[in-house]
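Can you keep this structure in mind? I'll have questions shortly.
In this view, the complex is presented without one of its protein chains, the others remaining in place.
Presenting subunit A:
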Amino acid sequence: MTIKYPVGTVRDLLTTDLVTEATRQALVKRLNTPPRQPTFFSTDEFTLLQAVCDRLVPQGETDQPIPVADGIDERLSGSETNGWRYDTMPTDGDAYKLGLKGIDESAQALFQQPFLSLTGGEQDQVLKAIQLMEAPGETWQTLPADRFFEELLAEAVENYYSHPIAQEEIGYVGMADTPTWKRVGLDQLEDREPRAVQINE
């Protein structure tokens, strides 16, 4: 089942009084943040991270790319954490730097080229091998590959789906809550809730 929703739904709602001022500020800021110059990662690391994020959460042809890696750099620059980490993992910043090195090592071992030079399909093979703990490379002798992959993936999808444009993609308009929701049961939609435009297969 593929479900598609019209574009612009969240952006339209953000101009109305169906969202609270606090909600509007948080989302408009996210929408309008310009691309980031990395301050935690080196330029090379950051380019690699962006390429990896593009495979994890592919974006297709959007008018406005969602800056997934930017949020990771921003968090690590501020030394923020999400409150926990696996005891078998080094600190988040070290894990990212090591893991990126490991991704390139695995790409070299599998395809004799850096990750950035590979086709999308080859890049996916590298990432899949890391997720399954089958990737070659010295880094994975010390850094648990599956945990690294899980943490990276979780953060990438959280950054992606926090963005208003990604929320439009999945038909989420929960932010438009000032009038209260009256129709909350199955198949009960309010006027402001987007209808799926095309369901195929």
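Operating definition for what follows: a residue touches a chain if its C-beta (ideal position, glycine included) is under 8 Å from a C-beta of that chain, and two chains touch if they have at least 3 such contacts; residues count from 1.
As a convention for this text, contacts and distances are computed from a predicted model.
> The complex lacks one chain in this depiction; which UniProt name from "GMC family oxidoreductase", "YeeE/YedE family protein", "Cytochrome c-type biogenesis protein CcmE" or "Peptide/nickel transport system substrate-binding protein" does that chain carry?
The chain we cannot see is, by its UniProt record, "GMC family oxidoreductase".
> With respect to the chain omitted from the figure, which of A:27, A:48, A:76 or A:118 is a touching residue?
Only one of A:27, A:48, A:76 or A:118 touches the chain omitted from view, namely A:27.
> Can you work out which residue in A:17, A:94 or A:158 touches the chain that's missing from view?
Touching the chain that is not displayed is residue A:158.
> Could you list which residues of subunit A touch the chain missing from the display?
Residues touching the hidden chain, for subunit A, are 1-4, 19-20, 22-23, 25-27, 30, 55-58, 79-88, 124, 127, 131, 150, 153-154, 156-158, 161-162, 167, 169-175, 177, 180-189, 193, 196.
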